[in-house]
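In what follows, a structure is listed as structure tokens, so that the remarks can point back to it.
Missing here: one protein chain of the complex. Every other protein chain is in place.
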Amino acid sequence: MDQKELRDWEAKCIQEEPPACRAGCPLSVDARAFALAMAKGDMDAARTILEKSMPLAAITARLCEAPCEQFCIRKDLGGAINLGLLERLCIRETQPKGKILRLPARPKKVAVLGSGPSSLAVAFDLAKKGYPVSVYHLEPAPGAWLRALPDAVLPAEILDEELRRLTALHVTFTAVPALDAALIAAHPADAVYVGQDDTIAPDLLAGLGSPDTLTFALDRPGWFTGGMGLTDHPYRFITAMSHGREAAVSMDRFLQGASLTSSRVALRHGSTALFTQTRDIAPLARVTPADAAGYTRPVALEEAGRCIDCQCLECVRHCVYLKENGGYPKSYARRVFNNSAIVQGARQANKFINSCSLCGQCETLCPNDFSMADMCLDARQQMVREKRMPPSAHWFALEEMRAAGSDQAALARHASGMVASAALFFPGCQLSGIRPAQTLRLYDRLLELDPQTGIWLDCCAAPAHWSGRAEEFAELAKKLETTWTDMGGPKVVTACSTCLKMFREHLPQLGAVSVWTVLAEEPVPAAAAHPALALSDPCTSRHDERTRKDVRTLLENMGQALAALPMSGELTECCGFGGLMDNANPALARKVAAARVAQSDADFLTYCAMCRDQLAKTGKPVLHILDLLFPEIAHPASEPPASISLRRVNRRMLKTAVLERYGQDGMPRQPWEDVRLQISESVAAVLEERRILEDDLRQVIFSCKENGRCFVHGDDGRRIASAELGEVTFWVEYREERDVFTVLKAWSHRMRIAGGRI
Amino acid sequence: MKTSELYASAPVRATLGRALRPGGEKLTRRMLELAGPLRGGLALDAGCGCGTSLVLLEEHGARAVGLDLNAVFLRESRDRKLRVARADLAELPLPDGCLDLVLCECAWNLTDKEQVLAEFLRVLRPGGMLALADIYARGYRAGEWPVRCCFAQATDLQTVMEQVSGAGFEIVVVEDHTELLKKTAADFVFRHGSLFGFWQAVTGDPDLATAACEASRATRPGLFLMMAHAVKR
Partner (left out) sequence: MSLVFLPEDMNWSCEPCGVPLEPGKVELAYLGQVFHVELPVCPKCGAAFVYEELAQGRIFEVEQLLEDK
């Protein structure tokens, strides 16, 4: 990922966009954080938030007319949060926080004419930056129209206290009879601000002209003005403050010789791209204060408690993976970028990148279609290209894919007795591995519908794609295409949504359709009575409306009732298998599955073999649609998932069973297949967890018998054998008794013993 | 929070030996190779430890001096008759523009980084070379490191580059040598059983060890070297 790609990704995620209130504040006060602090009763924290953005907070918080309230999302859900009155309470009840830090003094002089709010804002902002500011005000005292306000609104001592703070920032106040041209001629400065929210002499006003609307700069270099035309303005005070602030920004840039406009962020006036889901937010009426004095603490808490806390986080709310990592897509994009630092040598692998299930839910939920899947898959492909993908990340899944595509398990045949196929049934490697008998039965059903249906056992190569191995995937796709062409290029019928998605996206010429679509067109016997089941669509069916609909038609025709499952259809959730999540991050996959099954009390139903077994790992009863279609060979819903060893054996068995239909012998058994193992339940659990296949152990023991190499225990005759099988070295400790090998322990490692022998 | 300095602690010295830094001599030699011939120029090893690099600098043709804050290490270097002194890198006891090369290996992250860069710029002659090697953060981590060590202030590489060029240097080369760091970590793991075991040996406290373990996993430390010219403003 390069800088530009990072910017593009970041731009899509709106989580850091300001909430409507902040976007509507001319001073960009973090009103959301303020309201949340008030809701917690933490008024000191609330004051700190105000002081962070407000010039002369003690005055501003008392007088601000709260334009933010026009934009508050609550306004249509019971009434905008009463931020104005909340500010008044906060400022009354707290003390100013901390010292105002002044930057080291700068040599440029600033003259401010007038002492209305806009002038005071200029003085405050520039004084903080270290400029010596001279404020010229009319007699008797600075403050302009603020001084005329009733004490209940702005007490005189507060105004004077804030003016004293300005003096502490080295602002000088000079009383003058008139704010006119002669004044400025007598007191030249490097930058001048004319505050028109005070009384400016006509001769000076006449010569000013109009300021630029963005920068408040006048034609005359170094001159700025603001505060004009506000006397009857509904947001008189805060707009004046805003003019002053914007002018101060311009004046600072001017005094430093920098451009007034480059990289300058314009006022938002309420505009923001932040999206907040309000569908499930109940309206809550505004809590009004008891009297004109304003809120009391407890009432204020209640009012502030109505704040929605506008966030987007749509994707994070629904995704265990995104929640787990404590961020959101924009921050994740930066994380992925940092991990691909542009430096000689290392771009490192990252569990984070490999843990995404690539399911696409976030993209569907995001108002801007941010796709973690696209980002993570890109990153994986880059890691593979640069040889930085940790070899063990996807090793097991890739081995499974290769085994499913090998001679031992793969085949493509026309129907027995036929020399051509109108359709070719592709059950997929997982269904074959988990439910071989049901797979055959499904094939038989298709044969009933069309006797010219061939059968094609193989893997669609999704693991190669998901692991970022684009080259390997392309090669496998080519092989699949060749097989298909050799079979006459018939329509391919898949039983797995992942295979279907892979074929549609990468081998569209196969014209793949879902077997459920084929079956939905035909009559189907009523299913055995099951109470309503929660139907979990596999994540790869997310954009396949047709198949999802056909599955439901099929179930309806079978008379199977469905229980509600909120995140369904286009919003469905991955079971943890997708994107090889279970391979790269089994702990996360467990959490994901657990969160999914918790979404309904009903038993689950799915039409994907991986979903069935992944969800069943949680202990929840899960049925596969084939259990309903073929009740005589149904598996119990509470059956635990098929072990990894069983899946390998099943695929071989399935191929043998198919070949038998053609009067052919099954594949010749490999010599090590006949090694007889005895494995207790506890040892089997260890093998499963360590991803060690019984086949691996057979091969190790077989090689040990062949070459005679093993270790023997001095006392009890236990033996230890090991063998390097591909990237991994397997070890097994066992007892041998009359041709039966009782496995006691098994372990593996990838590290090689260089130069030695095992 | 216990503040024990990582590099002075017993388990680290046992594994790293005299070199006191991941990559050891390999990294130093690589930097000297990139620096080119020094022809009697004056070189400073900023954070010289026991003086191992001073020897290499002299071999490479420079007149080498070393500065460090740690009295124990300095004593060892003096015992080896090397020219060293005790000083804070943020206030170098050296005149402006007097050095041809500043070598700083795995010491920068322990200091007031911006101030030290300013000092380096000051004491180098225009065009003089800064050879900087240290830990950087490849991952993401918010929060405090419980053990005061070079990992604590490590930033991502982009930030390092911005700081160095911002200080007035022209960056010539940046290289990643994370493999050397990984080798050190792997050696630690073999010796101490696990990263947790290593941290426990260093901190003497299992809670601190857990926090440090997690912190290092999240920060994902890398090792960089950077060669830069001093450019006078």
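Letters A and B mark the chains in the order given here, with residues in each chain numbered from 1 onward.
In this text, contacts are C-beta pairs under 8 Å (C-beta built on N, C-alpha and C of every residue); 3 or more make two chains touch, one makes a residue touch a chain.
As the structure is a computational prediction, the values presented were derived from the model and not from experiment.
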item	value
Among A:L446, A:V658 or A:C710, the residue in touch with the chain that has been omitted	A:C710
Contact with the hidden chain (one of B:C48, B:L121 or B:L195)	B:L195
Hidden partner interface residues of chain B, rising order	15, 17, 179, 182-183, 185-187, 189-191, 193-195, 220
Missing-chain contacts mapped onto chain A	346, 348-351, 388, 390-393, 708-715, 719-720, 722, 729, 731, 733, 745, 747-758
